[in-house]
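Only one protein chain is missing; all other protein chains are in place.
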Amino acid sequence: MGIVLGPNRYGKAETRVVRVTRSGAPGARDARHRIKDVNVSVSLSGAMDDAHLTGDNAAVLPTDSQKNTVFAFAKKHGIETIEDFGLLLARHFVDSQPTITHARVEIHEYSWDRITGGHSFVRNGGEVRTALIHSDGDGGAESVVSGLEDLVVLNSTGSEFHGFVQDEYTTLAPIGDRILATAVTARWRHRSAGTGDWDDSHRAARHHLLHAFAETHSLSLQQTLFQMGRRVLAERDELCEIRLSMPNKHHFLVDLEPFGMDNDNEVYFAADRPYGLIEGTVLTDDAPHAASAWE
Amino acid sequence: MGIVLGPNRYGKAETRVVRVTRSGAPGARDARHRIKDVNVSVSLSGAMDDAHLTGDNAAVLPTDSQKNTVFAFAKKHGIETIEDFGLLLARHFVDSQPTITHARVEIHEYSWDRITGGHSFVRNGGEVRTALIHSDGDGGAESVVSGLEDLVVLNSTGSEFHGFVQDEYTTLAPIGDRILATAVTARWRHRSAGTGDWDDSHRAARHHLLHAFAETHSLSLQQTLFQMGRRVLAERDELCEIRLSMPNKHHFLVDLEPFGMDNDNEVYFAADRPYGLIEGTVLTDDAPHAASAWE
Amino acid sequence: MGIVLGPNRYGKAETRVVRVTRSGAPGARDARHRIKDVNVSVSLSGAMDDAHLTGDNAAVLPTDSQKNTVFAFAKKHGIETIEDFGLLLARHFVDSQPTITHARVEIHEYSWDRITGGHSFVRNGGEVRTALIHSDGDGGAESVVSGLEDLVVLNSTGSEFHGFVQDEYTTLAPIGDRILATAVTARWRHRSAGTGDWDDSHRAARHHLLHAFAETHSLSLQQTLFQMGRRVLAERDELCEIRLSMPNKHHFLVDLEPFGMDNDNEVYFAADRPYGLIEGTVLTDDAPHAASAWE
Partner (left out) sequence: MGIVLGPNRYGKAETRVVRVTRSGAPGARDARHRIKDVNVSVSLSGAMDDAHLTGDNAAVLPTDSQKNTVFAFAKKHGIETIEDFGLLLARHFVDSQPTITHARVEIHEYSWDRITGGHSFVRNGGEVRTALIHSDGDGGAESVVSGLEDLVVLNSTGSEFHGFVQDEYTTLAPIGDRILATAVTARWRHRSAGTGDWDDSHRAARHHLLHAFAETHSLSLQQTLFQMGRRVLAERDELCEIRLSMPNKHHFLVDLEPFGMDNDNEVYFAADRPYGLIEGTVLTDDAPHAASAWE
């Protein structure tokens, strides 16, 4: 029996870059700036056997160099969208390094609103925009998965749950009106890694997720999940698959009877743990197979 | 030498309540709801020597009962503002319990926006609204401190730092144009715990903090802090003191020279640790002394 | 073009159970107890199309019932090892529910040391023991992956890094002596889900990981990773594959020259972000293929 090296990858994770695009005189009160605030994680794979087996690093582009590349590319190319920036970086690593055959670039973007004037900003919430890029380099296989994390939503009515299995450990009562709340993590795969209007696509996908959540009268969180995924794919031809992970953030109706009060769906305890976790994929029936796009 | 019990307090921390106020038929698509999403922490003090010294709990209102009270009061009185709700709770504990002489209630509020329709909401960011109430009960001393946490702001220009002390460990170069970023924690004390328009007061204080941050050409984060505090007090007569804690979230200009590029304030590394931490108090010269209001 | 439901699963995540096994009279000072402190996450899959497509829950065992089952099984069967407990739960869900065809159970265990006497304990660190169980039910495919998280280790010498690729963005200098530190996440797959001495296997695997880390003179973190994986497999016949994820927790030598001091590998800055991230698989050449065991 031998012991061998299996799949592996390495890279620089969480390089935090803020890119400022300026107009107007430096420091001037009328300067008008744009900022992009991103967190870039690179993972490379290729001919890395020697690095693992003997410690010979001749094939290893240091993670420090990857970090430098992120900064240099932010200067050279700007960061228009995280999808474009990720593709640029991923292709660069594969195309410029003989020993690198595959690159994975994951980028998180934090959003800012303007306060007033041209260079003052306030962070807009906890929600994060994401992109996950895979590339085998110029002419090779590529994939672009866009998404978001921590989109926290709540319906204070319009949600039921009943008709479920009753086994010997079931004590849950059927309920005709409950709070439905979740923190959506959604990722959607583009049909093509070619040039797209990534911003418009993201804005639309987010809009449809929110509205499908709000407009679905829910018989289960699974149903809501499917409707959210379905809506995005039905409305956006450039997308072929969406994966959703939705914790059921339980809000329990507090029993106020001991205090002589009824509780007509007014007072809830927001619980932390445990929580339901609903995960599902929705796809078009012509979606090309691409398991590795999500890893 | 004897060993004695000193100051002490106890209570239920972090009771998470969501209060729904409904109009329209239950479950109806046209139901119009309001939600308040809060985290309530109660701390009581009084005649607690026996509980500590002998384990006699005759003076102890259980923290479980405090939690129940929070839920019952949410039902009975609603949660109009966290200041009013905190005062109601604090006075209740002192006035109803002979052994309790002082109550501290701290409430954090999470904010939600409407998606569409009357009962669908999306969490609005990471910022938290806060209230800290102290009460010795009806007719006794009381204080109300309102505030916010995690208001993350950034100026991409209009900030300098120079003219500082040079000691033997100083290597920092003076700088004429830098990013200034911070996550503001601000708390402001009201002159009176009497009825106020707490919502209007909070909205205004937040507005002035944001605008003073944006409009101050900064020679130091200390100067910006003072201008923010001063602006709030100058504009709001109902407030007499404000305390600000502002981490200097350093954004370091990346050295791109090794790659043959200049970096004209365009590409920054957003660092996590260490960070500067600037803390300061601004007050009106007629502010009544109230150290305990902040504890 | 149609839109269809793809892979999906649902369950109750993070049920926190503490199981006490008692001997001696209840409450007696001489009572001798054992405690198991675990966090159980269940994910089920099967005939869930209707739940997603129409909201018909006839096939859905509520996540609340799953939680109840965890508690009831903790009582009925005790929690001897997390591997056995996970197998028991996973098989139960598939075998007892016609609509459930696959169960995934992930358990985290927190470790406690005795203080003194028989029923007083102190939490032993941040490290977590893990188990990931997949089961298609009695007679079906099953897998057991054991592991650990947050095993934080550091070598203060015996680590070099040089001979790497030099591209146009490389500024890193070769180094002959550096700190090597990482927070190990390791998971290892058992050849069989049959009865094993899971405790002994875990203790040994952890031991070999630690010792291989300590005893490897490292030319790269990749090399260290491979040696750690290799050692575990070489020493433990019951295991056939191990996956390691090891962030390179950079410790940068501080430049003290401006203060007239040298720094002979004595003073380091421990950085948070960015960090290198090295991920790799080591396996025996006869390991049966089992990609789904890790998901």
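For clarity, chains are labelled A, B and C in written order, and residue numbers in each chain start from 1.
Keep this in mind: a residue touches a chain if its C-beta (ideal position, glycine included) is under 8 Å from a C-beta of that chain, and two chains touch if they have at least 3 such contacts.
Nothing here was measured: the structure is a model prediction, and the numbers come from that model.
S.K.: Thinking of the whole complex, not just what is shown, which of C:Ile3, C:Val17 or C:Leu233 touches the missing chain?
M.R.: That would be C:Val17, which touches the missing chain.
S.K.: In the whole complex, what residues of subunit B lie against the chain that is missing from view?
M.R.: 1-16, 41, 43, 48, 51-65, 67-69, 72, 96-97, 99, 161-165, 167, 169-172, 218-220, 222-223, 225-226, 229-230, 233-234, 241, 247-248, 273-286
S.K.: What is the set of subunit A residues that contact the non-displayed chain in the whole complex?
M.R.: 168-169, 171, 258-259, 272-273
S.K.: Can you list where subunit C touches the absent chain?
M.R.: Answer for subunit C: residues 15-22, 26-29, 31, 33, 35, 37, 68, 71-72, 74-76, 112, 115-117, 119-127, 151-158, 176-177, 179, 210-211, 213-215, 217, 251, 254, 256, 258-259, 261, 263-272 touch the chain left out.
Operating definition for what follows: only the chains that are shown with their structure count from here on.
S.K.: Comparing centres built from CA atoms, which chain ends up most distant from subunit A?
M.R.: B
S.K.: Same or different for subunit A and subunit B, when you check if over half of the residue numbers at their contact belong to both copies?
M.R.: Comparing the two copies, subunit A and subunit B contact each other through largely the same residue numbers, since over half are shared.
S.K.: Using mean CA coordinates as chain centres, what's the gap between subunit A and subunit C in Å?
M.R.: It comes to 24 Å between the two C-alpha centres.
S.K.: Counting in whole Å, what is the centre-to-centre distance of subunit B and subunit C, each centre being its mean C-alpha position?
M.R.: 38
S.K.: Going by the contact rule already set, what residues in subunit C reach two or more other chains?
M.R.: 169, 171, 273
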